[in-house]
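Removed from the display is one protein chain of the complex; every other protein chain stays in position.
By letter and in written order, the chains are A, B, C and D; residue numbering begins at 1 in each of them.
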Amino acid sequence: MRILEGEGVSKHFGGLAALSNVDFHVDAGEIVGLIGPNGAGKTTLFNLVSAALTTKQGVIKFKGRKITGLKPHQICRMGLARTFQSVKIFGNMPALTNVYIGSLFGIPAGTPSAYAAKGAEELLEFVGLSASKVTPAKDLTLVNQKRVEVARALATKPELLLLDELMAGLNPTEVAQAMELVTKIRDRGITVFVIEHVMKAIMGVCDRIIVLHHGEKIAEGTPQEIANNRAVVEVYLGE
Amino acid sequence: TMVLALAAPLFAAGCDEAEPEKEVIVFGAARPLTGPFAVYEEMAFGPIYKMWVDEVNARGGLYIEEYGKRLPIELKIYDDGSDMGTMTSMLERLILEDEVDFILPPASTAFLFAAAPIANKHGYILMGAEGGGTTLTPLLPSLPYYFGVLNYSDHYQMPVLADILSDAGIETAAIMYLEDLHGVEYSGVAGIELTNAGIDIVMTKSVPLGVMDVSSIINQAKTLGAEAFLSFCYPDENFLAIGTAIALDYNPDVFLTGPGANFAFFAGVFGPAAEGIMGYGAWNTKSSAASEDFYEKFIALYDPGLLDWWGHNLYYAGLQFFEQAIEEAGTLDQAVIREVMATSTFDTILGPTWFDMTADGEGGGLLAEECYTGQVGQWQNGVFEVVDPGANRTAPPVIPKPAWPAEE
Amino acid sequence: MLEVNNINTFYGKAQALFDLSLRVEESEIFALIGSNGAGKTTLLNTISGLVTPASGNIEFLGKRINGLAPHIIVEMGISHVPEGGRIFNEMTVRENLEMGAYSSHAWKIRWGTLQQVYEIFPVLKEREKQLARTLSGGEHQMLAMGRGLMSRPKLCILDEPSYGLAPKYVEEVFRIINSLREQGITILLIEQNVRHTLETADRACVLENGHIVLDDICDNLLQSDHVRKAYLGL
Amino acid sequence: MNSVASIVLNRSFQLGLLAVILIALATLPLHYQGYNIVRLLNIFMFVVLTVSWVIFSGSTGYMSLASAAFFGVGIYTSALLGDKLPIAVVVGIGALVSSCVAFLVGALTLRLRGIYFAIFTFGLVELIKHLTLWWEINMEDRRGRLVVYVENDIIFWVMLSILVATLLTAYFIRRSKWGLALQSIGENEEAAAHMGINVTLVKVITFAVSALFVGASGAIIATRWTYIDPGIAFNPLYSFMPVLMAIFGGMGRLLGPVIGAIAFTYLKEELGTEFPELYMLIFGIILIVAILYMPNGLVGLIQRLWIRGFRRQDADT
Partner (left out) sequence: MVEFLNIFIGGLILGGIYALIAVGLSLQYGVARVLNISHGEFIMVGAFLTWAMYTFWGLNPLASLAIVGPAIFVVGFVLHRTLFTRLRTSSASPAAYEGGSLIATFGLMFIIQNLAIITWGTDIEAYSFLNTGVSIFGARFAANRLTMLLFAAGICVVFYLFLARTRLGKAIRAAAQDPETAGMMGVNIKRVLALCFGLGALMAGLAGSLLSMCYPIRTTMGLEYTIIAIIVVVLGGMGSIVGSFIGGLILGMVGSIVLYIDPSLSLVAYYFIFILLLLVRPTGILGK
């Protein structure tokens, strides 16, 4: 089943075509990777899907329903959550509160707050931050802030999770841990759509990879196919 | 901890103290020591009430029969920051907490309007100084404690101006007025009075407070060829109007600005260009011997540039009147003093002085028309001459006014 | 060339660096390895004067530099390319580079230096007049490094220069680091790309929780069990 | 812990004390008619303005300078309707009209951020002021109006009720899910939106709610001022004061703005009467010293002293 699909999605910033006419889809239960050189339009695509940006060209559907034109909070409540490339946390609030807000607002109204609080603690543990519950989020390292974002996104009980460069700045061992985290998220029944530059991770966890270049889709396929695609090697992988 | 915060002001609610033997008479006032109206304190009523208090005290104070002795005056001045909320509170503080014996007025027409009902409610006499206006007239019957001294638009200024203009054969006038009670009233009354006198009002333009350019108005008046240009604004705008008229070479036969032209420093700023400009008032040292004395006393104390040729003698006379009424009453009871003020005539620097009371003597009053030394003034050879027709005149009006001097 | 002796650095009450010491020799590439939050950035910031150590001593070319303001440390020949590059987005590429040469000795010879930087990064010359915020990720990082070079540093501190870069640019970054060394510039480098780093650098130390746990030449570190397990994911 | 402290910190003790104070305040005019009624109601007014400001701006970080607009709308409501309707109704209408204005303004402008929002709201006050002025002069050929007279103790009671309502609202918003939403908007609005919070709705409604109290207090205080005109009613001072008072008191807790407003109003009046010629100088120096040495406002200072006091007591025992 296609949980997310986009047709002819385009976005212009002034004269710059950040995305032009991109078709893409994500199936339920998949882990899909989105790669491409810096400035290819990956984050822009995520922004459009989550309604951080709006566009008039193209249609994006989530669970079969058209979501273009909706507001971010509506999309979140439909079951689509995201993290940000440049972290956007509630810096002065404790890590736990960050997650708690996710569970309090992302889920249908009327859920008892005690339930939400419990869920938040559990998720913080899930991303390995139970030790930093009370630390103000701004005092965490960047990597841990990103983990808070993941927990916060999960707290909204999404069906689809968008992860934007979760693994930047991690050493290989940490990358391995993060890969495990992504797999575990999928195992909870959540579809994952990731942007990464760390090839090892992308190749390791993804079922399918989409490649963008200059706002256009230049390739799509299994990790194997992508690694051997000449255009991708030339513009992205190098050598 | 919330609790403590709320409790604090309660402690402030003090208890009454036993009244000591009367040693001084306290006059209190909320005055604009800061903020946009602070200029009144320095140039209008401020110097006068200070001067008056010093004089009275130099005599040993006011003789109050009730106490059988002279009691010196003490001033209690609070700053209202030119804010209405602060002024009304300060006034009530003076009355209720400090229990001052008398109050002096706040500055500006609007503030007088607000102060009058408060003073009346507490039965305090309020002599009006800077301000007053036609809007207040219908309320006067319900404000028995109010005594206004300043002349204003229909309180004889505009009718007199209309006479002067029609005598001089002026046929057209242009009006610029400020969006303020003062401006609205004056332009309204001028419209009526001048039209009655057969003068055609060819332009009426209002400007907002803080306007930074009036050249379009001056240009228009010039194009329309208005023989008289009347600016019913405050000094800021009036200065701008004159400066612009000079630069744009618009020299009407009559150029009247008020308030502004009535201040002594006005002539200092514009030098020879002030010649022939008209304003309200008016009095000068030629008005009477008493005026001359008053002038001498003033410049002995203050910079002559602070003189106001419109209101100063009126404020001073008002205080003289107030003072005599208190001594005559022989008590500090306001109701008694009020009766004395409403029914008596006292000698002041204006000569015999009395108030025209409303509501058969039961309402508030305004200084009688006969008491004024003049309604319209004009700068002639460095003197602000009274040019009203009749006995008050100190010099005939010069119409058309001389040309603007060439800049040297 | 650079000697760090027993420094302790705090953020408020939390201690980030504990009794930390290290030496960087002239003309070498010295790498810092450590998991996230280990204190690598803190160490670099302490060296370049952005953070003041509570105790300890830092010497550069024999002169004590801890406690000096950052702008004085730059004058002495240390250039710091911060995490994420932090270029001036609203200035042109050229102006960014000129800012790099702000310190007084570098300013006089900035035109010469500029030509050299353009030789190393020809793309920057092409983009000279463009506003920095319109650069791509790779160009952005090149500009940050180029700006670092403009001050004619003796020691260049690079904090994760390949952060968030596409694989192709990561290669580019290491190529540049090598060419800097060839020009005789000493380099202090943080990189998460541990294998690549250890293959490029001469010596490295491993930082964990604000302590140095290993300090050796890179060939040895590559063989170390601890490094292989904790940092190479083997 | 020390026994006195534990009593003071006890919840029911606090509530009890609060109730006692409230009753004491409410019955004050029955046996006392002096100036302190006026002084208190002025203080109440500024507490209302400040706390209302904090309800919205304190948590969301949108610095509103629109208070004077809502205040002025309340004042004008009173001036226009005061002699036609009972005063309680007039106050209610003032509150509602202000709130509607706030709702419109909020819907229109809450996408502006930071200083742009602040100055926009300031511009709004001026725009409304000059429009009213223009309308009065050109359409009605007048300027300013007299306001119906109301006894001081009535004003006092009405203002006290508004104060209680404001504090209760602020308290419950702070403790609720709604308050958390406001806070997260202040921290990072974009992230908040992606967490499922309808940020526009939350902001606009809170803005409108906070304006209720400002409008109400404007409507009632106008009767004390007796004569108003657009310049008096829409005085930007009433936009700046709440901000200053809130920062002065410290915004970390609800108590901060309350203490700030009380201390500020009291200080300003006492200095203005004791040292009319120099009070601005003294006041300025106090502001600067306060900001240098009390970075978390008055409550921050009180908390510090409080904690230090406990330590000492603990050490003694």
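Keep this in mind: a residue touches a chain if its C-beta (ideal position, glycine included) is under 8 Å from a C-beta of that chain, and two chains touch if they have at least 3 such contacts.
What you see is a predicted model; the values in this text were computed from it and never measured.
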{"item": "Among the chains presented, those that the missing one touches", "value": "B, C, D"}
{"item": "Options D:Phe13, D:Tyr116 or D:Phe172, residue touching the unrepresented chain", "value": "D:Tyr116"}
{"item": "Contact with the hidden chain (one of D:Leu104, D:Ile291 or D:Leu305)", "value": "D:Ile291"}
{"item": "Of B:Met51, B:Leu91, B:Val189 or B:Val214, the one touching the omitted chain in the full complex", "value": "B:Val214"}
{"item": "Among B:Glu23, B:Asp200, B:Asp249 or B:Asp333, residue touching the chain not depicted", "value": "B:Asp249"}
{"item": "Contact residue for the chain not shown (choose from C:Val74, C:Val93, C:Leu124 or C:Leu158)", "value": "C:Val74"}
{"item": "Interface residues of chain C (partner: the chain not displayed)", "value": "48, 50, 69-71, 74-75, 79-80, 82, 86-91, 95, 98-100, 102-104, 106-107, 147, 151"}
{"item": "Residues of chain B (touch criterion as defined above) contacting the omitted chain", "value": "33-36, 38-39, 41-43, 82, 179, 205-208, 210-217, 219, 235-236, 239-240, 243-244, 246-249, 263, 265, 269-271, 273, 306, 406-407"}
{"item": "Residues belonging to chain D that touch the chain removed from view", "value": "61, 108-109, 111-116, 119-120, 122-124, 126-127, 130-131, 134, 137-138, 236, 240, 243-244, 247-248, 277-281, 283-288, 290-292, 295"}
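Here is the rule we go by: only the chains that are shown with their structure count from here on.
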{"item": "Chain A and chain B, separation of their C-alpha mean positions in angstrom", "value": "73"}
{"item": "Centroid distance [mean C-alpha coordinates] between chain C and chain A, Å", "value": "30"}
{"item": "Chains touching one another, given as label pairs in label order", "value": "A-C, A-D, B-D"}
{"item": "Sites on chain C touched by chain A in the complex", "value": "11, 14, 33-37, 136-138, 140, 160, 163-171, 192, 194-195, 229-233"}
{"item": "Contact set on chain D toward chain A in their complex", "value": "177, 180-181, 183-184, 187-188, 190-200"}
{"item": "Residue numbers on chain A that touch chain C, as the complex places them", "value": "35-39, 85, 139, 141-144, 165, 168-176, 197, 199, 235-239"}
